[in-house]
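Shown below is the structure under consideration.
Incomplete set of chains, arranged as in the complex.
Going in written order, the chains are labelled A, B and C, and every chain counts its residues from 1.
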Amino acid sequence: MRYEPIDSMESPRFSGIKTFIRLPYVEDVKNVKDVDFAVVGIPYDTCASFRTGTRFGPSAIRDISALCGKPYNPAYDIEIFKYCSGIDAGDVKTVPGYVEDSFDAITHGMSTLFENNIVPVAMGGDHSMTLPELRACFKTHGKVALLHFDSHYDTLKSYFGKSYNHGTPFYYAAKEGLLENEKSVQVGIRGELYDKSDMEGSLELGFNVIRAEECHKIGMQAIVEKVKEIIGDTKVFLTFDIDFLDPSCAPGTGTPAIGGFSTAQALELIRGLKDLNIVGYDLVEVNPQYDVGSITSLAAATLMYEFISQIAYRKAKEVN
Amino acid sequence: MRYEPIDSMESPRFSGIKTFIRLPYVEDVKNVKDVDFAVVGIPYDTCASFRTGTRFGPSAIRDISALCGKPYNPAYDIEIFKYCSGIDAGDVKTVPGYVEDSFDAITHGMSTLFENNIVPVAMGGDHSMTLPELRACFKTHGKVALLHFDSHYDTLKSYFGKSYNHGTPFYYAAKEGLLENEKSVQVGIRGELYDKSDMEGSLELGFNVIRAEECHKIGMQAIVEKVKEIIGDTKVFLTFDIDFLDPSCAPGTGTPAIGGFSTAQALELIRGLKDLNIVGYDLVEVNPQYDVGSITSLAAATLMYEFISQIAYRKAKEVN
Amino acid sequence: MRYEPIDSMESPRFSGIKTFIRLPYVEDVKNVKDVDFAVVGIPYDTCASFRTGTRFGPSAIRDISALCGKPYNPAYDIEIFKYCSGIDAGDVKTVPGYVEDSFDAITHGMSTLFENNIVPVAMGGDHSMTLPELRACFKTHGKVALLHFDSHYDTLKSYFGKSYNHGTPFYYAAKEGLLENEKSVQVGIRGELYDKSDMEGSLELGFNVIRAEECHKIGMQAIVEKVKEIIGDTKVFLTFDIDFLDPSCAPGTGTPAIGGFSTAQALELIRGLKDLNIVGYDLVEVNPQYDVGSITSLAAATLMYEFISQIAYRKAKEVN
């Protein structure tokens, strides 16, 4: 059986129960076959240091995603659902206010996907969620390269004296041995820091860092080349913090930072990396309470649609 | 099999695919048994004379309904899902921009419910949708009394030279012989009119009218008594236009009118009428683009939850 | 020639150039005859002590007024334009940032109406504008009773060391001898004060004060009787500050105060006073930047429509 979106010619895109790009909702992935990817929500914001509200991110992304899930993506010249089958797996059942229980739930939910050979496309949720995702990823795939688009390093050791927070996930991912640190890249980082040493934190972990100023200077094609060179054919987990985008493009987020990127730049970058061996994706930090006209959610949904297009593109490459 | 909401102690109310009060989504009601009621969305706004946007009403009501679907309703002392089973049947597939095709789709969708002995709780959508609903109702139940809460009569003969518009449904319902006109009541009507004859229009059709000024003067308990006396034990279709409420309580609607009612008054009124023989419900004209903090959608969802509570209450009466 | 609104059956209410309830726009009232009332905007907020933005009040009221200008008002059983003719006279040309020049412009604009025997229905704008309006009124009508609905006294002597401000108009109106002080009434005043003496300020000027707590206690009908007794058949200028309404009904204003009145209460009060000899009206302090779903502007427009209905009602009384 193929899982694909409802035909928008038959029922208007604004109607019906809201799943991601109108994919079938399948609650228990263990009972299904032939699923190549699954979109899963992680409605969690307990680890946010400033604005809360990303627990409503998955719902907002689903709402607007009807606008961007058409089956043919000319950027990859791909009829997506000819080459792959996908579902909306609903949301992980987090425990609001309780960090470790929620992390366990996230690791559990993601493991089910990885173990069933389904590529996860997770949507958040605050960025701390990527740590338990990577724990799940490691169990199936071993160490992976981190491909990290963000305006922040997120490699602090602690925040308010606590280890787990949306500013710390990659410090712990590296320390727990989940990553190929030297193959990992952080792109788009910008803005001020608590301390000069924060800047060195990522480098000390072995990560490669391409700051925003450099991106603006050399352009997206050059960044694509740099990233491809670093990562090569290592397995990759791609995590995209929506605040990589400029606040004009993504006002609906928790810790926006000016000097960011347009959606055209983001698309150019993501599309350029389509041949990487990406085993999992997430898109985090969408906070609909601060959005306007759903443009942040739309950017998130469209980028996730690009992720799905890539999965289909790579499937098609295998086939053809 | 019993259909009831997801347990909010197990997964947080903000998570998961959004159905009405987290009821199971069942697309094809013909394949299910033991369903007492079905919530169905009618995302339609082609017939709106002023603000459009009610096509997003069902989605907004589903989103906020998680906040108001707990299983025990003390107002009726009823554990709802002990006495009845219900589903979210999704949305009718309307044809945006095309009136008669959409009406046919609505009549068809509602007929399926009526014919399967399921009490529909429809959510709109502009008020024109009640006409095709009543056509469906008639096929199963014959003539019914209309119990109509609104700030407008909606009994114009035409608008911009056209018969079908959200200002005309009850003129046509009466003329098509779908209603027990003399048993029908319009409550809460207020505001100015195009012409003095508009005021007489409803009376000429035989409807009973209780204007807002009278409601404010004599109080809700007295209105309850008047309505019960008029309707008696006739079968009833209850239609609730959210602009019955004051704009302070329901800013998110297309043609708000000041001098309306509080939600406390609406609850008192609806609860007082719980023993009527109501065979179908709708709640219309929720327009989320003009809402704040989802209070209009919440009022709509809570009133629909009251409708469901009544269905359970009457089931329980039969049993006990 | 009769001036009346465009027929909404012919062109939809959301279309066309926005004048108040779609009345004809007549720039120069000296050239017209048979005009009974004129709506005029005073887009002025230089005298606001807290939030600015009421300069956009007239525009917002015009935008939403299409929703509430139907020709028959059942509350007075009156076909308005059978008995009177009215126009939208546009806006007074204020001088933003300059108090006295603006006051002169307001006095000049209003005088033109009074002198042409046209009842003005002004819309603001901050409440300081009523002082220059009363100066104009005095030139034609001599001293009038002030009928003042508000949550604030507005009878301070100065603010930040300056005489003219939206907290001071009625002190100066009284001191300039424009009012029948003992026949004047302030209704709905509530909330805290800079000093106990502020409370006595209005009383020392001779004004009658009915505070909000009393209104809530004795009800609107009793207030109607009190006001009628005080004013009798004296000529009246009615000024309505939208913050008389509760913030739930009128969030779009500069200095909201909780514990206010519903629109149903305001309508009951205004309608009860229809037989007073009112020679001019204004409605002030609508600030659309803080509004939701235009409910504040709608309340303002509907109250102004009631003022117009009263003008017609009194015309009809003369005739019949």
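Operating definition for what follows: contacts are C-beta pairs under 8 Å (C-beta built on N, C-alpha and C of every residue); 3 or more make two chains touch, one makes a residue touch a chain.
Note that the coordinates shown come from a computational prediction; the quantities given were computed from them, not determined experimentally.
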Where 3 copies are displayed, count of copies in the complete assembly: 6
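Keep in mind that, in the parts below, only the chains that are shown with their structure count from here on.
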On the document's contact criterion, could you list the chains that touch subunit A and likewise touch subunit B? none
Geometric centre: closest chain by C-alpha means: B
Whole-Å gap between the CA centroids of subunit A and subunit B: 40
Using mean CA coordinates as chain centres, what's the subunit B-subunit C distance in Å? 38
Rounded to a whole Å, what is the gap between the Cα centroids of subunit A and subunit C? 55
Where subunit C touches two or more other chains, by residue: none
For the complex, which residues does subunit C have touching subunit B? 8-10, 12-14, 66-75, 77, 79, 246, 248-249, 262-264, 267-268, 292-295, 298-299, 302, 305
Subunit B-facing residues of subunit A, complex: 10-12, 14-19, 25, 41, 43, 55-56, 58-59, 62-63, 88, 90-96
For the subunit B and subunit C complex, residues of the former touching the latter: 49-51, 159-161, 191-196, 198-199, 211-213, 216, 246-248, 251-253, 255-260, 262, 290-292
